[in-house]
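All protein chains of the complex are present and in place, except for one that has been dropped.
This part shows subunit A:
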Amino acid sequence: MTNLALFDLLSNTGVLAINVQGLITASAIVGGIGLIIGILLGIAAKVFEVEVDERELIVRDLLPGNNCGGCGYAGCDALAKAIASGQAPVSGCPVASAEIHAKIGGVMGTEATASERKVAFVKCNGTCDKTNVKYHYTGIADCKKLAMVPGNGEKTCSYGCMGYGSCVRACAFDAIHVVNGIAVVDKEKCVACGKCITECPNNLIEFIPVSSTCKVQCNSKDKGKDVNAACSVGCIGCMMCVKVCESDAVTVTNNLAHIDYSKCTHCGKCAEKCPKKIITIA
């Protein structure tokens, strides 16, 4: 029996009944509906076209796209829009490099204003061996939760880093880690988005210019005696650094030294004089 004869047999007995006409109608109708919808959508796309500033798209492509919010806008899209409409400076993105800023400036036809890169810095030096422990905390491992517990952390200093890593979890760039009980910022990876700053319940983290070498690595506002009792590396407010500073950059308020980075010349005299070695040069 040839194939053709088999086909005839199957068709005639109804085993293989192909409704050719139905097949064609179905294909034509569904194809037609698809075609009509395609044309309608094409027309609609033209009719409902929203004009987007093309510079906005170019700027958006140049931005990093992490949507970290470090610029103060809702995300990279929002910043691109603000830059394109002139509301934000071309160097508005703290994450992008100076090269990218220059490129954005090129797109917008303005010069990027040079600004020094900033990095986050944790104002605490109280590693596990330098401070004592008041009690042992066994609750949820999160600084914000621990901040609700009386005494503001296990360590004897209530101003310092609790070391439970809320900042580590907030960082999208893997730039901050808890080392030996305190958070430490990796200068190379930090992009100054500011997420860790808002996260820290003790307000320990601040921005410093990346080139600044003198840093006050303490946040304790207690008097000298209390500081000494709590931590072996705490600022006691002895004013030595203020006296030795030639450029008037160091001030002591609330028993805590503070360096004004716009005046600091990185001479290192304060660090030399500091009896507790909490002003560090790195």
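Heads up, the rule we're going with is that a contact is a pair of C-beta atoms (placed from the backbone, for glycine too) under 8 Å apart; a residue touches a chain by one contact, two chains touch by 3 or more; residues count from 1.
Please note the rule applied: contacts and distances are computed from a predicted model.
Trainee: Pick from "Ion-translocating oxidoreductase complex subunit A", "ABC-type polar-amino-acid transporter", "Glycine cleavage system H protein" or "AAA ATPase domain-containing protein" the UniProt protein name of the chain that isn't shown here.
Mentor: "Ion-translocating oxidoreductase complex subunit A"
Trainee: Per the definition of touch given earlier, which of A:Gly34, A:Gly72 or A:Gly151 contacts the omitted chain?
Mentor: A:Gly34
Trainee: Just one of A:Leu57, A:Ala98, A:Ile140 or A:Ile281 touches the chain that is missing; which is it?
Mentor: Candidates A:Leu57, A:Ala98, A:Ile140 or A:Ile281; residue touching the omitted chain: A:Ile140.
Trainee: Contact with the hidden chain only, please: which subunit A residues?
Mentor: Given the touch definition above, subunit A has residues 22, 25-26, 29-30, 33-34, 37, 40-41, 44-45, 48-50, 140 touching the missing chain.
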